[in-house]
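A short write-up of the structure that comes next.
Just one protein chain is left out here, and the rest sit where they should.
And then chain A:
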(Lines give C-alpha, C1' and ligand atoms only; values in the text may rest on other atoms or scores of the structure.)
Protein backbone atom coordinates (compact mmCIF):
# COMPACT_ATOMS: atom_id res chain seq x y z
CA UNK A 1 0.00 0.00 0.00
CA UNK A 2 1.51 3.30 -1.07
CA UNK A 3 -0.99 6.05 -1.67
CA UNK A 4 1.20 9.07 -2.31
CA UNK A 5 1.99 10.18 -5.82
CA UNK A 6 5.33 8.98 -7.12
CA UNK A 7 7.77 11.35 -8.76
CA UNK A 8 6.60 10.59 -12.30
CA UNK A 9 3.01 11.18 -11.34
CA UNK A 10 3.75 14.47 -9.62
CA UNK A 11 5.71 15.62 -12.64
CA UNK A 12 3.00 14.69 -15.10
CA UNK A 13 0.29 16.42 -13.09
CA UNK A 14 2.43 19.53 -12.70
CA UNK A 15 3.10 19.54 -16.41
CA UNK A 16 -0.61 19.29 -17.18
CA UNK A 17 -1.23 22.16 -14.81
CA UNK A 18 1.12 24.45 -16.65
CA UNK A 19 0.00 23.31 -20.08
CA UNK A 20 -3.67 23.74 -19.22
CA UNK A 21 -3.27 27.06 -17.46
CA UNK A 22 -4.84 29.09 -20.28
CA UNK A 23 -7.86 26.80 -20.04
CA UNK A 24 -8.26 26.86 -16.28
CA UNK A 25 -10.78 29.67 -16.39
CA UNK A 26 -13.73 30.41 -18.63
CA UNK A 27 -13.05 32.93 -21.40
CA UNK A 28 -14.52 36.37 -20.63
CA UNK A 29 -18.19 36.77 -21.52
CA UNK A 30 -18.47 33.17 -22.61
CA UNK A 31 -21.89 31.76 -21.79
CA UNK A 32 -21.68 28.36 -23.46
CA UNK A 33 -23.43 25.33 -22.09
CA UNK A 34 -20.40 23.26 -23.02
CA UNK A 35 -16.84 24.42 -23.66
CA UNK A 36 -14.33 22.69 -25.90
CA UNK A 37 -10.92 23.61 -27.22
CA UNK A 38 -9.26 22.01 -30.20
CA UNK A 39 -5.90 23.58 -29.21
CA UNK A 40 -6.04 22.09 -25.73
CA UNK A 41 -6.94 18.71 -27.18
CA UNK A 42 -4.05 18.88 -29.61
CA UNK A 43 -1.58 19.88 -26.93
CA UNK A 44 -2.63 16.96 -24.76
CA UNK A 45 -2.21 14.51 -27.61
CA UNK A 46 1.12 15.95 -28.70
CA UNK A 47 2.55 15.67 -25.22
CA UNK A 48 1.41 12.09 -24.92
CA UNK A 49 -0.82 12.62 -21.89
CA UNK A 50 -3.52 10.37 -23.28
CA UNK A 51 -1.05 7.54 -23.81
CA UNK A 52 0.40 7.19 -20.31
CA UNK A 53 -1.44 3.98 -19.52
CA UNK A 54 0.69 1.90 -21.87
CA UNK A 55 3.92 3.17 -20.34
CA UNK A 56 4.95 0.45 -17.94
CA UNK A 57 6.06 2.59 -15.03
CA UNK A 58 2.96 4.80 -15.34
CA UNK A 59 0.03 2.50 -16.02
CA UNK A 60 -3.70 2.81 -15.29
CA UNK A 61 -3.45 4.76 -12.01
CA UNK A 62 -1.46 7.48 -13.71
CA UNK A 63 -3.98 7.50 -16.56
CA UNK A 64 -6.77 7.89 -13.99
CA UNK A 65 -4.88 10.77 -12.37
CA UNK A 66 -4.56 12.48 -15.76
CA UNK A 67 -8.25 12.01 -16.51
CA UNK A 68 -9.22 13.31 -13.06
CA UNK A 69 -7.01 16.34 -13.48
CA UNK A 70 -8.31 17.21 -16.94
CA UNK A 71 -11.93 16.88 -15.83
CA UNK A 72 -11.32 19.72 -13.38
CA UNK A 73 -10.97 22.14 -16.29
CA UNK A 74 -14.11 24.00 -17.36
CA UNK A 75 -13.38 22.67 -20.85
CA UNK A 76 -14.72 19.24 -21.76
CA UNK A 77 -11.93 17.04 -23.08
CA UNK A 78 -12.42 13.55 -24.44
CA UNK A 79 -9.73 12.03 -22.27
CA UNK A 80 -11.32 9.27 -20.21
CA UNK A 81 -12.17 6.83 -23.00
CA UNK A 82 -9.04 7.60 -24.97
CA UNK A 83 -6.64 7.36 -22.07
CA UNK A 84 -8.14 4.44 -20.18
CA UNK A 85 -10.15 2.29 -22.59
CA UNK A 86 -8.60 2.76 -26.00
CA UNK A 87 -5.26 1.18 -25.04
CA UNK A 88 -7.14 -2.05 -24.30
CA UNK A 89 -8.86 -2.10 -27.69
CA UNK A 90 -6.55 -0.53 -30.22
CA UNK A 91 -4.25 2.35 -29.30
CA UNK A 92 -4.44 3.60 -32.89
CA UNK A 93 -8.21 4.19 -32.98
CA UNK A 94 -8.83 7.76 -34.11
CA UNK A 95 -10.14 10.13 -31.45
CA UNK A 96 -12.51 11.20 -30.09
CA UNK A 97 -13.68 7.87 -28.78
CA UNK A 98 -17.39 7.34 -28.17
CA UNK A 99 -18.23 4.36 -26.01
CA UNK A 100 -21.64 2.88 -26.56
CA UNK A 101 -23.51 0.02 -24.94
CA UNK A 102 -24.75 -2.41 -27.54
CA UNK A 103 -28.37 -1.73 -28.41
CA UNK A 104 -28.54 1.60 -26.58
CA UNK A 105 -28.83 3.87 -29.62
CA UNK A 106 -31.49 6.08 -28.02
CA UNK A 107 -28.94 7.61 -25.65
CA UNK A 108 -26.93 10.71 -26.52
CA UNK A 109 -23.27 9.97 -27.16
CA UNK A 110 -20.64 12.27 -25.79
CA UNK A 111 -18.22 13.77 -28.34
CA UNK A 112 -19.95 12.06 -31.30
CA UNK A 113 -18.98 13.78 -34.55
CA UNK A 114 -17.86 12.75 -38.03
CA UNK A 115 -14.51 11.01 -37.77
CA UNK A 116 -15.05 9.87 -34.18
CA UNK A 117 -14.51 6.21 -33.35
CA UNK A 118 -17.65 4.65 -31.99
CA UNK A 119 -16.93 1.57 -29.89
CA UNK A 120 -19.88 -0.72 -29.32
CA UNK A 121 -19.53 -2.92 -26.26
CA UNK A 122 -21.91 -5.71 -25.38
CA UNK A 123 -22.85 -9.37 -25.51
CA UNK A 124 -21.60 -9.74 -29.07
CA UNK A 125 -18.17 -8.42 -28.22
CA UNK A 126 -16.27 -5.22 -28.82
CA UNK A 127 -16.66 -3.60 -32.24
CA UNK A 128 -15.90 -0.21 -33.66
CA UNK A 129 -16.47 2.00 -36.63
CA UNK A 130 -15.70 5.52 -37.72
CA UNK A 131 -18.74 7.77 -37.57
CA UNK A 132 -19.75 9.61 -40.73
CA UNK A 133 -22.01 12.59 -41.24
CA UNK A 134 -24.98 10.48 -42.39
CA UNK A 135 -25.07 8.40 -39.23
CA UNK A 136 -25.25 11.34 -36.89
CA UNK A 137 -28.25 13.35 -35.78
CA UNK A 138 -27.25 16.45 -33.89
CA UNK A 139 -28.79 16.94 -30.49
CA UNK A 140 -31.01 19.94 -29.93
CA UNK A 141 -28.94 23.10 -30.16
CA UNK A 142 -29.25 24.19 -26.54
CA UNK A 143 -28.90 20.69 -25.18
CA UNK A 144 -28.60 20.83 -21.43
CA UNK A 145 -25.31 19.05 -21.01
CA UNK A 146 -21.79 20.26 -20.40
CA UNK A 147 -20.52 17.82 -23.03
CA UNK A 148 -20.99 18.06 -26.76
CA UNK A 149 -23.47 15.28 -27.58
CA UNK A 150 -25.16 13.81 -30.64
CA UNK A 151 -27.22 10.78 -31.58
CA UNK A 152 -26.46 7.85 -33.83
CA UNK A 153 -29.20 7.29 -36.35
CA UNK A 154 -27.89 4.05 -37.73
CA UNK A 155 -25.11 1.55 -37.27
CA UNK A 156 -23.03 0.59 -40.31
CA UNK A 157 -23.38 -2.95 -41.67
CA UNK A 158 -19.71 -3.62 -41.23
CA UNK A 159 -17.79 -2.91 -38.05
CA UNK A 160 -14.28 -3.82 -36.98
CA UNK A 161 -14.37 -6.62 -34.46
CA UNK A 162 -11.70 -6.30 -31.77
CA UNK A 163 -9.97 -9.03 -29.92
CA UNK A 164 -10.99 -7.64 -26.56
CA UNK A 165 -13.16 -8.98 -23.78
CA UNK A 166 -16.37 -6.96 -23.41
CA UNK A 167 -16.43 -7.45 -19.64
CA UNK A 168 -12.89 -6.17 -19.33
CA UNK A 169 -13.63 -3.18 -21.56
CA UNK A 170 -16.72 -2.39 -19.51
CA UNK A 171 -14.61 -2.54 -16.37
CA UNK A 172 -12.10 -0.08 -17.77
CA UNK A 173 -14.96 2.10 -18.99
CA UNK A 174 -16.40 2.24 -15.45
CA UNK A 175 -13.04 3.21 -13.99
CA UNK A 176 -12.52 5.87 -16.66
CA UNK A 177 -15.89 7.42 -15.91
CA UNK A 178 -15.29 7.23 -12.18
CA UNK A 179 -12.01 9.09 -12.62
CA UNK A 180 -13.66 11.71 -14.82
CA UNK A 181 -16.49 12.14 -12.32
CA UNK A 182 -13.98 12.47 -9.48
CA UNK A 183 -12.36 15.47 -11.19
CA UNK A 184 -15.71 17.06 -11.96
CA UNK A 185 -16.82 16.55 -8.36
CA UNK A 186 -13.64 18.18 -7.07
CA UNK A 187 -13.92 21.21 -9.34
CA UNK A 188 -17.63 21.71 -8.70
CA UNK A 189 -17.02 21.60 -4.95
CA UNK A 190 -14.21 24.14 -5.18
CA UNK A 191 -16.32 26.46 -7.30
CA UNK A 192 -19.25 26.28 -4.87
CA UNK A 193 -17.06 26.75 -1.81
CA UNK A 194 -15.63 29.94 -3.31
CA UNK A 195 -19.07 31.32 -4.06
CA UNK A 196 -20.68 30.65 -0.69
CA UNK A 197 -17.61 31.90 1.16
CA UNK A 198 -17.87 35.25 -0.60
CA UNK A 199 -21.61 35.77 -0.98
CA UNK A 200 -23.11 37.48 2.06
CA UNK A 201 -26.70 37.46 3.28
CA UNK A 202 -27.98 38.43 6.72
CA UNK A 203 -24.69 40.24 7.18
CA UNK A 204 -22.46 37.19 6.95
CA UNK A 205 -21.07 34.79 4.35
CA UNK A 206 -23.54 32.07 3.39
CA UNK A 207 -20.91 29.49 4.28
CA UNK A 208 -21.18 30.44 7.95
CA UNK A 209 -24.67 28.90 8.18
CA UNK A 210 -24.51 25.40 9.54
CA UNK A 211 -27.33 24.17 7.31
CA UNK A 212 -25.03 24.76 4.38
CA UNK A 213 -21.77 23.80 6.08
CA UNK A 214 -22.94 20.34 6.92
CA UNK A 215 -24.22 19.58 3.46
CA UNK A 216 -20.99 20.86 1.94
CA UNK A 217 -18.99 18.77 4.40
CA UNK A 218 -20.96 15.67 3.40
CA UNK A 219 -20.34 16.57 -0.22
CA UNK A 220 -16.63 16.74 0.61
CA UNK A 221 -16.77 13.25 2.10
CA UNK A 222 -18.44 11.90 -1.04
CA UNK A 223 -16.00 13.75 -3.29
CA UNK A 224 -12.91 12.61 -1.42
CA UNK A 225 -14.03 8.99 -1.40
CA UNK A 226 -15.06 9.11 -5.06
CA UNK A 227 -11.49 10.15 -5.87
CA UNK A 228 -9.91 7.38 -3.85
CA UNK A 229 -12.27 4.71 -5.10
CA UNK A 230 -11.56 5.66 -8.71
CA UNK A 231 -7.80 5.48 -8.14
CA UNK A 232 -8.10 2.22 -6.28
CA UNK A 233 -10.24 0.69 -9.01
CA UNK A 234 -7.66 1.77 -11.58
CA UNK A 235 -4.93 0.21 -9.49
CA UNK A 236 -6.52 -3.11 -8.64
CA UNK A 237 -8.21 -3.81 -11.97
CA UNK A 238 -10.99 -5.57 -10.08
CA UNK A 239 -14.52 -5.75 -11.49
CA UNK A 240 -16.05 -5.13 -8.08
CA UNK A 241 -13.87 -2.10 -7.38
CA UNK A 242 -14.72 -0.62 -10.77
CA UNK A 243 -18.46 -1.05 -10.35
CA UNK A 244 -18.39 0.30 -6.79
CA UNK A 245 -16.29 3.28 -7.84
CA UNK A 246 -18.68 4.32 -10.58
CA UNK A 247 -21.71 3.61 -8.39
CA UNK A 248 -20.31 5.85 -5.69
CA UNK A 249 -19.37 8.59 -8.16
CA UNK A 250 -22.87 8.53 -9.65
CA UNK A 251 -24.43 8.67 -6.20
CA UNK A 252 -22.20 11.62 -5.34
CA UNK A 253 -23.00 13.33 -8.64
CA UNK A 254 -26.74 13.18 -8.05
CA UNK A 255 -26.37 14.69 -4.67
CA UNK A 256 -24.01 17.54 -5.48
CA UNK A 257 -25.75 18.59 -8.69
CA UNK A 258 -28.77 19.41 -6.57
CA UNK A 259 -26.89 20.90 -3.62
CA UNK A 260 -24.52 23.15 -5.51
CA UNK A 261 -27.05 24.82 -7.77
CA UNK A 262 -29.24 25.29 -4.72
CA UNK A 263 -26.38 26.93 -2.83
CA UNK A 264 -25.84 29.43 -5.65
CA UNK A 265 -29.46 30.56 -5.54
CA UNK A 266 -30.47 32.49 -8.65
CA UNK A 267 -26.85 32.57 -9.74
CA UNK A 268 -27.02 28.79 -9.98
CA UNK A 269 -29.64 29.12 -12.72
CA UNK A 270 -27.43 31.26 -14.94
CA UNK A 271 -24.84 30.58 -17.58
CA UNK A 272 -22.77 33.45 -16.19
CA UNK A 273 -21.45 31.36 -13.35
CA UNK A 274 -19.35 28.43 -14.62
CA UNK A 275 -20.71 25.84 -12.16
CA UNK A 276 -22.80 24.12 -14.84
CA UNK A 277 -19.66 23.36 -16.85
CA UNK A 278 -18.91 20.70 -14.23
CA UNK A 279 -22.32 19.80 -12.87
CA UNK A 280 -23.98 19.43 -16.26
CA UNK A 281 -21.27 16.99 -17.22
CA UNK A 282 -21.84 15.14 -13.96
CA UNK A 283 -25.56 15.03 -14.65
CA UNK A 284 -24.98 13.16 -17.89
CA UNK A 285 -22.49 10.83 -16.22
CA UNK A 286 -25.17 9.70 -13.76
CA UNK A 287 -26.73 7.94 -16.76
CA UNK A 288 -23.51 6.35 -17.99
CA UNK A 289 -23.56 2.56 -18.31
CA UNK A 290 -27.09 2.31 -16.99
CA UNK A 291 -26.63 4.46 -13.90
CA UNK A 292 -26.35 3.43 -10.26
CA UNK A 293 -28.66 0.44 -10.56
CA UNK A 294 -26.61 -1.20 -13.26
CA UNK A 295 -23.38 -0.48 -11.39
CA UNK A 296 -24.93 -1.93 -8.24
CA UNK A 297 -25.94 -5.11 -10.02
CA UNK A 298 -22.49 -5.44 -11.54
CA UNK A 299 -20.85 -4.94 -8.17
CA UNK A 300 -23.17 -7.46 -6.51
CA UNK A 301 -22.39 -10.00 -9.21
CA UNK A 302 -18.66 -9.48 -8.83
CA UNK A 303 -18.74 -9.57 -5.04
CA UNK A 304 -21.23 -12.30 -4.29
CA UNK A 305 -22.11 -14.02 -7.56
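What we mean here is this: contacts are C-beta pairs under 8 Å (C-beta built on N, C-alpha and C of every residue); 3 or more make two chains touch, one makes a residue touch a chain; residues count from 1.
Just so it is clear, contacts and distances are computed from a predicted model.
K.L.:
What is the missing chain called in its UniProt entry, if the choices are "Unspecified monosaccharide ABC transport system, ATP-binding protein", "ABC transporter-like protein", "Sarcosine oxidase subunit delta" or "Acyl-CoA dehydrogenase family protein"?
P.N.:
Options "Unspecified monosaccharide ABC transport system, ATP-binding protein", "ABC transporter-like protein", "Sarcosine oxidase subunit delta" or "Acyl-CoA dehydrogenase family protein" narrow down to "Acyl-CoA dehydrogenase family protein" for the missing chain.
K.L.:
Given the contact definition stated above, which residue among A:72, A:110, A:171 or A:232 touches the chain not shown here?
P.N.:
The one listed residue touching the chain not shown is A:232.
K.L.:
Quick one: which of A:31, A:144, A:161 or A:221 touches the chain that's been left out?
P.N.:
A:221
K.L.:
Which positions on chain A touch the chain that was left off?
P.N.:
1-6, 9, 61, 65, 189, 193, 196-197, 204-205, 207-210, 213-214, 216-218, 220-222, 224-226, 228-229, 231-232, 235-236, 240-241, 243-245, 247-248, 251, 292-293, 295-301, 303-304
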